[in-house]
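Only one protein chain is missing from this complex, and each of the others stays in its spot.
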Amino acid sequence: MKLETNIGKSYTDKILVHGQDLVDDLIGEASLVDMAFMGAMKRMPDENERKMLEAMMVTICEHGFTPSSMSTRFTYLGAPDSIQSAIAAGLLGAGTVYLGASEQVAELLAKAFDKYGDDQNVESIAKLVLDQVEESNTILPGFGHPIHRPADPRTKKLFDLAEELGISGKNITLLQEISKEFNRRKGKEITLNAVGAMGAIYADMGFDHRIVRAFAVAARAIGLIAHIREEIDTGRKNSVGQKLFDFAEENTDYLPERNSGVIK
Amino acid sequence: MKLETNIGKSYTDKILVHGQDLVDDLIGEASLVDMAFMGAMKRMPDENERKMLEAMMVTICEHGFTPSSMSTRFTYLGAPDSIQSAIAAGLLGAGTVYLGASEQVAELLAKAFDKYGDDQNVESIAKLVLDQVEESNTILPGFGHPIHRPADPRTKKLFDLAEELGISGKNITLLQEISKEFNRRKGKEITLNAVGAMGAIYADMGFDHRIVRAFAVAARAIGLIAHIREEIDTGRKNSVGQKLFDFAEENTDYLPERNSGVIK
Amino acid sequence: MKLETNIGKSYTDKILVHGQDLVDDLIGEASLVDMAFMGAMKRMPDENERKMLEAMMVTICEHGFTPSSMSTRFTYLGAPDSIQSAIAAGLLGAGTVYLGASEQVAELLAKAFDKYGDDQNVESIAKLVLDQVEESNTILPGFGHPIHRPADPRTKKLFDLAEELGISGKNITLLQEISKEFNRRKGKEITLNAVGAMGAIYADMGFDHRIVRAFAVAARAIGLIAHIREEIDTGRKNSVGQKLFDFAEENTDYLPERNSGVIK
Partner (left out) sequence: MKLETNIGKSYTDKILVHGQDLVDDLIGEASLVDMAFMGAMKRMPDENERKMLEAMMVTICEHGFTPSSMSTRFTYLGAPDSIQSAIAAGLLGAGTVYLGASEQVAELLAKAFDKYGDDQNVESIAKLVLDQVEESNTILPGFGHPIHRPADPRTKKLFDLAEELGISGKNITLLQEISKEFNRRKGKEITLNAVGAMGAIYADMGFDHRIVRAFAVAARAIGLIAHIREEIDTGRKNSVGQKLFDFAEENTDYLPERNSGVIK
């Protein structure tokens, strides 16, 4: 039995990671986004790919007081000696609801081109995609936003970058066409949100939709450093985690820890 | 290379788990607490051990809106298709701060008997333990409670049970003596809390202090079922997870998801 | 804003959990499976329900050297001071592939009765269900087993118990009919495995399919205690985690930790 891997190979005098010499070529030379890209693609990104992937990962690093960062702060409150647990807890909620649209959009576009071919004009494909969404009574991923209405400024920024960097291709074109057709059918502008937009960009960069969520999760791990840092800085008593805990206790009739006579 | 284990053994016609036939003797016969006990002790508990361990695990199953259960609810909000993630996130904060005292107390008692012997009277050992805590300027684990003052009703209940079931031994005796001496030195009654008290009971039952936290974590996994059930029942919009998220958003100046013109 | 919960309620002199007094009625009286049942059903189980749920949870507590228990052992190897991480890591792989069939079967049966009604005879419904599985080219959940061929002894044991305890109902009947029809169409006996069978039992007990996986995850948490215990007993160097790590290292050409001259 052999555990095969293309990630690296060891020789007596050096070690290759993704085809590069770890000590000579990567440490001090490669960037984190290079490592992320090579992990998914098994080759170094070119300058434009690097810039595009980094822009997308930076976009979702940091999201304020979301369920993700609050789980991290809660976990740090209970297990400050286990920082890896605090980060892991924050990543576990980075699932289908908040970050899933990228891969769902990438998959939707891949399936559309598979089914309808690359030759057909995008207007037709966009209509067929929306017909199918309507018939199957499912939700079109990547659209809608509670605040960014009718446009998400990050979407424009990322699409502009993709254009500028020569990355825009058939997937972005199709998603934009779907967006137009969707607006026509709805009779109003519906936000194409940044997480959805990234799905098309990942697809135009050639990423398999099944790896797409891993970029979001890794980016979020970097963003969570800031939240842990703040919990360290404030100290337990003044931490956001403790404040949220206090808030919960003050707004419930159920305090199992407080059952000996004193109920607010 | 052989992966040795005493957990089970397979034969052509049956499988043994902890020495019992899985299909004939365990399914339909054994209880969850039997499985927990056997996991740690490699033998079935007797009736009294079963009752005592179950009482301790039931005590800490459910704790209301704690960082643990709230991380579970947050994670379910973001990844409702991955219930194992929601439970895991809730367990990750079940660390040193809220549930660590049981093992810390069990270890403290074990070390005290190691160092000072079983023969010395407990009053002397209690004093020596407290002297050392004072000298090393550390915190005495298992004492203090925000609300249960001066007594934690669960502690009395559990110690009464331990007495009734014939489990009380030198560890409970020493912890109670430490409690008395601690009160004398402080000049007031300091709560011996339930999580701390359990440390002495685990020790008198013969559990290694290094496995003690695993019981708390497993018990909490059972308790978290109720929290997930409620998130399912209320639906996303009315869920506690969503309400906590709303609360956080309404009480901060930082809303990265909401940067296009509408800020409170 | 109020954080509503039906899990518990606090009064000045007592605390209710699932409608029971925590100190007087639960600690020392209730079992772990009672807590699990109440979490999902908000009421105490009767004697038969308790026995049935416990039998199912005991069935899946312990599964030997699976990806789940091996992740626990690996995590303990890297973070022995954080037992909650080791258990959480073991639970994270308790997902769709190994434990998902229970909820998938429960959902399949619920949808079948929703769609075809309770009045139609089960033979017809079974055929319609299998027709739909064939048409949609999906996989029938709960069937097949690498070793238990043609029958899983746990399935018989659990169905016998369900019969004996008066729990068997339309869901078990339909699943058994689906099994017969499936065998007819395949021209051979295909194992109805225990995890699949449990889906029908959960459904006949009235559990919502969306909570079903939580029982499996909580049961596994209890089972993992044994694996942690063994890692403690053997010590790092002789642990199964270390042996698996050694095995991996000996069977790969990629050893980034070992790049200074010595490669096998």
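Letters are used for the chains, namely A, B and C, taken in the order the chains are written, and counting of residues starts over at 1 for each.
Rule of thumb we're sticking to: a contact is a pair of C-beta atoms (placed from the backbone, for glycine too) under 8 Å apart; a residue touches a chain by one contact, two chains touch by 3 or more.
Only a predicted model underlies this, so the values are computations on that prediction, with no experimental measurement involved.
Novice: Which of C:A79, C:A110, C:L130 or C:I190 touches the chain that is not shown?
Specialist: Answer from the full complex: C:A79 touches the omitted chain.
Novice: Given that one chain is not shown, which residue among A:L77, A:L192, A:M205 or A:L244 touches it?
Specialist: A:L244
Novice: Which subunit B residues touch the hidden chain?
Specialist: 1-5, 7-15, 17, 22-23, 79, 81-82, 84-85, 88, 92, 248, 251-256, 258-259, 261-263
Novice: Since one chain isn't shown, list which residues of subunit A touch it in the complete complex.
Specialist: 1, 3-8, 17-18, 22-23, 26-28, 30-33, 35-36, 38-40, 42, 51, 54-55, 57-59, 61-62, 64-65, 82-85, 87-89, 91-95, 153-154, 157-158, 161, 208, 210-211, 213-215, 217-219, 221-230, 232, 234, 240, 243-244, 246-247
Novice: In the complete complex, which positions of subunit C touch the hidden chain?
Specialist: Residues touching the hidden chain, for subunit C, are 62-68, 70-71, 74-82, 85-86, 88-89, 92-99, 145-149, 151-153, 241, 244-245, 247-249, 252, 254-260, 262.
Going forward, only the chains that are shown with their structure count from here on.
Novice: Please tell me whether the contact surfaces of subunit A and subunit C are same or different in residue numbering, using the over-half criterion.
Specialist: same
Novice: By Cα centroids, which chain is closest to the centre of the whole protein?
Specialist: Chain closest to the assembly's C-alpha mean: C.
Novice: Can you give the whole-Å distance between the Cα centres of subunit A and subunit B?
Specialist: Once rounded, the distance between the two centres reads 35 Å.
Novice: If you average the CA atoms of subunit B and of subunit C, how many Å lie between those two points?
Specialist: 23
Novice: Which integer distance in Å separates the CA centroid of subunit A from that of subunit C?
Specialist: From the centre of subunit A to the centre of subunit C is 30 Å.
Novice: What parts of subunit B, by residue number, touch at least two of the other chains?
Specialist: Residues 62, 64-65, 82, 85, 88-89, 92-95, 153, 244, 247 of subunit B each touch two or more of the other chains.
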